[in-house]
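In this view, the complex is presented without one of its protein chains, the others remaining in place.
== chain A ==
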């Protein structure tokens, strides 16, 4: 039950990161000074928003977002409602890492692509993502691990999850064994994700 709730929160965060964070991060990169879609206004606004969301202490963000969550989800309580702030932080988190990953693509590769007459879409999919794919995978790994950490506090808005379970039964009912058991599960799980991410990133890196 608790594991299911955690999986939902983390799973949706990963999906939001991929579907929304990746495009925003790419756009952020392209709007930078000297890049293809250079646009100071768009860049600074987007940059500011991402920074603000990321610098919010997560617990405060969740609480701050309650009215918005209630408006969008109809309620601010429960796993589904808890998923919304998770998704918001996930998008901001991953988009920043995407931007940083793309900055590592050699500028010359982009120049060569432009000289071949590539469109922006070509450059993104045939050059940037291909060249940055290991970094994008590693960033996703880092993000997912952060999402797991974020998900453990969602008990405050009735989000449930294993973090909530650990506090409720392990801490409040003095079941230290339960608490330790859950921590071990999380640690093992994080190790697995880290290992899988690094292995995959290494395998697809041909540079």
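Here, a residue touches a chain if its C-beta (ideal position, glycine included) is under 8 Å from a C-beta of that chain, and two chains touch if they have at least 3 such contacts; residues count from 1.
The definition used in the following text is that contacts and distances are computed from a predicted model.
Comparing "ATP-binding cassette domain-containing protein", "Dehydrogenase", "ABC transporter domain-containing protein" or "Cytochrome P450" against the UniProt entry of the hidden chain yields the protein name "ABC transporter domain-containing protein". Annotation: of A:48, A:72 or A:116, A:116 touches the absent chain (contact as defined above). By the touch rule set out above, chain A reaches the unshown chain at residues 106, 108-109, 111-119, 122, 126-127, 130-131, 133, 204-207.
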